[in-house]
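Take a look at the following structure, please.
For this view, one protein chain was removed and the others were kept in their places.
Labels A and B are assigned to the chains in the order they are written; within every chain, residues are numbered from 1.
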Amino acid sequence: MSDDGDRVAVTLAEWPDDADSDEGVVVNWFIRQGAAVDPETSLCEVQIEKVSVDVLAPVAGTLEEIVVSEDGEFARGDTLAWMDPDDE
Amino acid sequence: MVALTELTEMYADMVTARHYEERLQEEYLEGKQPAFDISAGPIPGELHLAAGHEAAGAGVCQHLRDDDTVTAPHRPHHVAIAKGVDLKRMTAEIFGRETGLGKGKGGHMHLFDPDVSFACSGIIAEGCPPAAGAGLAAKKRNTDSVAVAYLGEGAIDQGAFLESLNFAAVHDLPVVFVIEDNDWAISMPKERVTDLEDGSKRADGFDMPGRRVDVDDAVAVYDAAREAVGRARDQNGPTLLEIQVHRRMGHFMGDPESYRPEADQAAAAQRDSIERLADDLRAAGTDDAELEDLRAEAEARVEEAIEWAKDQPKPDPAAAHEDMWVNPPSGVTDSEPDFDLAGGED
Partner (left out) sequence: MAEEITRELTMSRAMVEAIAGEMRADDEVFYMGEDVADYGGIFDSTEGLREEFGYDRVMDVPISETAYLGAAVGAAQEGMRPIAELMFVDFFGVAMDQIYNQMAKNTYMSGGNVSVPMVLTAAVGGTYNDAAQHSQTLYGTFAHMPGMKVVVPSTAYEAKGLMHNAIRDDDPVVYLFHKRLMGIGWLPAPDGPKTPVPETDYTIPFGSADVKHAGEDVTIVTLGLHVHRALEAAESLAEDGIGAEVIDLRSLVPLDTDTIVESVEKTGTLVVVDEDYRSYGVTGEIVASVADEAVGALDSVERVALPDVPIPYARSLENEVVADAGDIEAAVRRTQ
């Protein structure tokens, strides 16, 4: 069983430059929980104020757990999901 | 020289318009955090604010009377304020309330105030033909009313504008076409869509005077408009004006403006016609305390209008089915006379 030590957190890598807010909303998930993806696959779309940004898969692996569901709010740095990386 | 009273009136209109847009922005964004949702908050629908356009509204409308017609486009508030549209009822309309100018049916792009002959439309350049029509009515009735059509620089490529120029020119109609050039048609910079730097040159092909006011300056606009409106009022035909203005907010609220270079946004924020007019007023002897009073009065007027509007009832859903006609659907009669069309034959 994997524990948090093995899982990889999915976060928004770069917060939009011109955003005043430290909060955002998850607008759309594109990958279902349990599905395998390649690295850089667009996992979900988030919106901060008026700007929408895609969140990409940090590694190849399985989208193990969606933490912030659609319409859910999150703060800068929050984990949006956990991925179970493929074995090297 | 522009009389001090006129400078003061223009300043009052301009600070009212600026404060109005800033306050509407605040109200509009309420309920739209952390993510922008166009359907949330106290003001429905899209909102196109005109901060940075004030000089074009005040400088032209300063020459107009209530019986002079103005048509404005989708970004209308500054023009409406300068034309003297009822601020409370306009605000109630923007908030979608029953006592609004259109009983909540029209909204911010579709404001009608017949008391001061003001109307606007959300379709690009579509205010031009009706303005020509108002001019036509004035000419046929031999009055000295004039009509002014406002449009953006992006609208000068639209057929309705070009056809109206010709229509007004060929009939010598008392119309002034006012292009507000804010450099941007939503995300499209002017040079990408129009192969003409100075939009007033469109007048050349229609044998009418055209003039560009290159600085965002109310006094310069006032001077250019005095000539154009005077020419119309004297029944000498139409004029085309282009006025450089600045878009200080996005095209609409919610526009991320990610297409717009930061330097351009910063430049738009710096060149401020209101500060420029304040300097003119100081030079004419107005002191800072008086300017501050004018600002405070404008702000109070805006606050009062917004508070009043928010207090107004929302329309009864059943009202959606009313106001389709002025006359009954059958027209001016509901009975048909009885003629013997058979001419006496059996």
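Keep this in mind: a residue touches a chain if its C-beta (ideal position, glycine included) is under 8 Å from a C-beta of that chain, and two chains touch if they have at least 3 such contacts.
Predicted model only: the values in this text are computed from it and were never measured.
Visitor: What chains on display are touched by the one that is not shown?
Guide: If we consider the entire complex, the absent chain touches A, B.
Visitor: Taking the entire complex into account, which one of B:Arg23, B:His110, B:His171 or B:Lys310 touches the absent chain?
Guide: Residue touching the chain left out of view: B:His110.
Visitor: One chain isn't shown here. Among B:Val2, B:Leu136 or B:Ile186, which residue touches it?
Guide: B:Ile186
Visitor: Can you tell me which of A:Val10, A:Val25 or A:Met83 touches the chain that was removed from the display?
Guide: In the full complex, the listed residue that touches the missing chain is A:Val25.
Visitor: Write down which of B:Ser39, B:Asn142 or B:Asn327 is the residue touching the left-out chain.
Guide: Going through B:Ser39, B:Asn142 or B:Asn327 one by one, B:Ser39 is the residue touching the chain not shown.
Visitor: Footprint of the hidden chain on chain A, which residues?
Guide: Those residues of chain A that touch the unshown chain are 25, 27-32, 35-36, 45, 47, 50, 52, 71.
Visitor: Residues of chain B in contact with the chain that isn't shown?
Guide: Counting over the whole complex, chain B touches the hidden chain at residues 35-39, 44-46, 93, 96-97, 102, 104-107, 109-110, 121-126, 154-155, 157-160, 185-188, 192-194, 254, 259, 314-321, 324.
In the analysis below, only the chains that are shown with their structure count from here on.
Visitor: Can you work out the whole-Å distance between the CA centroids of chain A and chain B?
Guide: Measuring from centre to centre gives 45 Å for this pair.
Visitor: In the complex formed with chain A, which residues of chain B make contact?
Guide: 33-36, 254-256, 258
Visitor: Using the touch rule from the top, collect the residues of chain A that touch chain B in their complex.
Guide: My answer: residues 21, 23-25, 27, 47-51, 73.
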